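Worksheet: one structure, shown below.
Just one protein chain is left out here, and the rest sit where they should.
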Amino acid sequence: MCLRAIGYGCGMELKVTDLAVGRGGAPVLAGVSFSLPGGQALVLRGPNGSGKTTLLRTVAGLQVPMAGQVHGAEDRIAYAAHADGLKAALTVAENLRFWASVFGQSDIAPALAAFDLEDLVERRAGQLSAGQKRRLGLARLMVTGRDVWVLDEPTVSLDAASVALFADAVRGHLARGGSALMATHIDLGIEAETLDVSGFRAAAAQMASTDEAFL
Amino acid sequence: MCLRAIGYGCGMELKVTDLAVGRGGAPVLAGVSFSLPGGQALVLRGPNGSGKTTLLRTVAGLQVPMAGQVHGAEDRIAYAAHADGLKAALTVAENLRFWASVFGQSDIAPALAAFDLEDLVERRAGQLSAGQKRRLGLARLMVTGRDVWVLDEPTVSLDAASVALFADAVRGHLARGGSALMATHIDLGIEAETLDVSGFRAAAAQMASTDEAFL
Amino acid sequence: MPDLGKYADAVLSAYAVSIVLLVGIVVLTVWRGRRVRAEMDAVEKRSGRNG
Amino acid sequence: MRALFFRDLALALRAGGGFGLGLAFFLIVVVLVPFSVGPQSALLTQIAPGVLWLGALLACLLSLDRLLAVDWEDGALDLLATSPLPLEGIVAVKAAAHWVTTGLPLVLAAPVLGVLLNLAPSGYGVLVLSLALGTPALSMIGAFGAALTVGIKRGGLLLSLLVLPLYVPTLIFGAEAARRAAQGLDPSTPLFLLAGITLAVLAAMPFAAGAVLRVNLR
Amino acid sequence: MRALFFRDLALALRAGGGFGLGLAFFLIVVVLVPFSVGPQSALLTQIAPGVLWLGALLACLLSLDRLLAVDWEDGALDLLATSPLPLEGIVAVKAAAHWVTTGLPLVLAAPVLGVLLNLAPSGYGVLVLSLALGTPALSMIGAFGAALTVGIKRGGLLLSLLVLPLYVPTLIFGAEAARRAAQGLDPSTPLFLLAGITLAVLAAMPFAAGAVLRVNLR
Partner (left out) sequence: MSLWEYANPVKFLRLSERVQPWLWAGAAICLGVGLVWGFFFTPDDFRQGSTVKIIYLHVPSALMAINAWFMMLVASLIWIIRRHHVSALAAKAAAPVGIVMTLIALLTGAIWGQPMWGTWWAWDPRLTSFLILFLFYLGYVALWEAIEDPDTAADLTSILCLVGTVFAVLSRYAVLFWNQGLHQGASLSLDKEENVADVFYIPLLVCIGGFVLLFLALVLYRTGTEIRLRRTRALIAREARSAGLHAEGA
């Protein structure tokens, strides 16, 4: 099923070619290439500090690549990381409605339902437990109408039931023709390809850094 | 092995009797009782929002119980939660050394070794990845010299290898006569008793809240 | 030494302040430059050896 | 953009940051002035327009450092940057919300506080007008400063340092207009110049602020 | 406690917050005063002691809101509360670090800025003395205010609102001493009173602040 009508750019592929990414001027990963067609998910794996977050931020356009290109990402990405961007003073519904209208959407009910937040709609975000907050942060994805979800450790602090809710949400998203790129240390129970980023560790000599001019 | 000389109050038991805890004036758990002798670990389980964090904060003395008592907790607790209390501008070594001297300790080498932070000692905490930060936050426990570790989802963002490091650290701590009280959603591979807090959910009528005087 | 008259204080202190500041920035610049250069040489030598 | 504006207003109202407090700071600065310079009313009358302008400026400044920092810290700015809204628009909208929650109350309160400082009767109208014309520029320039310092921990004081020299022309023309009116002179030239500055700032500054924010976010 | 003190100093120095910037704010407030009240030097001389005191007070105030808030946000305060250090000691040490990074530089810079405002020559000594006596009280009272508002998002302005009235006695006696000296009168009475206030604040306030912090932490 392909819901182009509600903004899904179905069939368009996210294509990363020979990407090199860095943090604080130092190269972290180099030579990363993958493509992520609609309807599929790709899970990034790798030990702590291997560069998953850096890669995801680059794909989301939050930092510039040191080399290589990201194609098909403009205005298609919904990004979610540790910092949820939730306002403690606003209620669950207000938080969601805000993000919905930023992305030009209006209906927040499916998102609330998918993450079992209906009982909490009137609760202030600051009064949620860690896992409830996370659920709200993930529900935000569903009101963006974006078709590429870029997720950094989405299941942190979730209990088993919530992880299942999340997996269902991702499956639904994939079924609608969306795609998902996720970094995680645990098994999500979603059929997805895996990419181990530790294979792409940047050898210092091999690639350019911003300080290259000085070497 | 019991190292009372370095501050372990061995044999002393942490004893929680008929504890009721609440958040924002509303009761969350009631009638919680358990005891945790030295050398043992207790894992709290329960779905998101069931009150694990609230219970741990109460045991650590960061909030007052609504009813019941916590015995044997004074000056014995090392608490670690999501917020690590790390200063982004200080290096790994400086952060650890600060906490060591706050707790009257001086040697940070074992902590660095236990969490594989030796290569990162001179790195600023702000330049660590999520998992590296967490490792540093956990290493802090080892420089407190305290014998009751109270940990709220300690393994968040850790990879498998780091979870193993953490489990080893906890096992070492137990072997030295310390004890540990942890809330977690995953399996840590530590032999420990489990307490499911969802059994203690407070029925609103059943117990007194701070607003009791108005009822 | 010229006769500066009643304004001697003003003129002399103006010269003193300026010269102190000028010499200060020059000394600071050179001192830091030397240090950085030495540091760079050390690192270059080290990394040259390592590969 | 509308949603962002109203969210910022709601946050300012609810988080105990907004309306009341910028005003309270203004009030207290104005109240402390007699304590510090002494209570002679002639002296106070003389400095009243200037003190009111300076107080408004400082009250505005004090609330700037959270203008973008809060959204930066909780990740909302990252998320906004990946949203369809342009960064220029985001900064402009946030500056507008800042003005509504800080500048506007100051404009409305200034005449009341003028009484405390024995402001000359002829000064009230132009004081309010000059503040109404000038405070939008203060908010927009402040947003630029906030965008410059957004990634920096404890950036508050650095922000003041960067922003205050940029406030000088606005302050000079604004205070000059209020002072002239209080002395019974014609304030129209400084008022026109003030309006000119504000227009130019509102037209050009969002782009500078957007560019700076883009650099800081990457 | 030593470790906490030096950590706070290190953070102030490293995070670009510390020494320089409180000073910069003081400088800028003093510089903006002539722009707002006008450049006549006789008027400036008259208000100089008051403006310098008020400027120092505001510079001190501006850096208060991060005094405890940073440690609260990143959880360090929770961890410190479970440590062997008494909360009273923690607040007192943090106030001391705040004074060293903010108050002390202000004291040293005040005479230089006095020149800009045409301060009467007889005023310099007492101005510095009164600031040296008064600013420790400002830091300690500020720490109390910070402890009161520590759990509140965007507490900065609320903090000002709470703290400024508490600053009034210090300001009155400090500015009065400086003003008397500048006018060639005997400043000893206000100076003694100022010293008394500071001593009392330093002796009692850590306990109030500790108590408040204890409430906020639970």
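Labels A, B, C, D and E are assigned to the chains in the order they are written; within every chain, residues are numbered from 1.
Quick note on the criterion: a residue touches a chain if its C-beta (ideal position, glycine included) is under 8 Å from a C-beta of that chain, and two chains touch if they have at least 3 such contacts.
It should be emphasised that the depicted structure is a prediction, and the values quoted were computed from it without experimental measurement.
Visitor: Among the options A:27, A:72 or A:137, which residue touches the chain absent from this view?
Guide: Only one listed residue reaches the unshown chain, and that is A:27.
Visitor: Which candidate, E:4, E:24 or E:133, sits in contact with the chain we can't see?
Guide: Among E:4, E:24 or E:133, only E:24 touches the chain that is not shown.
Visitor: May I ask which residue of D:82, D:102 or D:149 touches the chain that does not appear here?
Guide: The one listed residue touching the chain not shown is D:149.
Visitor: When the complex is taken as a whole, what residues of chain D touch the one chain not shown?
Guide: Its contact residues with the unshown chain are 144, 148-149, 151-152, 155, 158, 161-162, 164-166, 168-169, 172-173, 176, 189-190, 193, 197, 208, 211-212, 215-216, 218.
Visitor: By the contact criterion defined above, which parts of chain E meet the unshown chain? Give residue numbers in ascending order.
Guide: 16, 20-21, 24, 27-28, 31, 34-35, 38-41, 44, 115-116, 118
Visitor: If you put the missing chain back, which residues of chain C would it touch?
Guide: Missing-chain contacts on chain C: residues 1-8, 10-11, 13-15, 17-18, 21-22, 24-26, 29-30, 32-33, 36-37, 39-40, 43-44, 46-47, 50-51.
What we mean here is this: only the chains that are shown with their structure count from here on.
Visitor: Which chains touch each other through the most C-beta pairs?
Guide: D-E
Visitor: Among the chains, which is located farthest from chain B on the basis of C-alpha centroids?
Guide: C
Visitor: Averaging over Cα atoms per chain, report the distance between chain C and chain E in Å.
Guide: Their C-alpha centroids are separated by 35 Å.
Visitor: Compute the distance, rounded to whole Å, between the mean C-alpha positions of chain A and chain C.
Guide: 52
Visitor: Using mean CA coordinates as chain centres, what's the chain B-chain D distance in Å?
Guide: Centres of chain B and chain D (C-alpha means) sit 45 Å apart.
Visitor: Could you list which residues of chain B touch at least two other chains?
Guide: Chain B, residues with two or more chain partners: 82, 89.
Visitor: Send over the residues of chain E in touch with two or more other chains.
Guide: As it turns out, chain E has residues touching two or more other chains at 15, 73, 153.
Visitor: Over in the complex, which chain E residues touch chain D? Could you list them?
Guide: Spelled out, the residues of chain E in touch with chain D are 12, 15-17, 21-22, 24-25, 28-29, 31-33, 35-38, 43, 46-47, 49-51, 53-54, 57-58, 62-63, 65-66, 70, 73, 152-158, 160-161, 164-165, 167-168, 171-172, 175, 179.
Visitor: Flag every residue of chain D that touches chain A in the complex, lowest number first.
Guide: Those residues of chain D that touch chain A are 2-4, 7, 10-11, 14-15, 71, 73-85, 217-218.
Visitor: Using the touch definition up top, name the residues of chain A that touch chain D in the complex.
Guide: Touching chain D from chain A are residues 60-64, 75, 77-90, 94, 97-99, 101-104, 140, 144.
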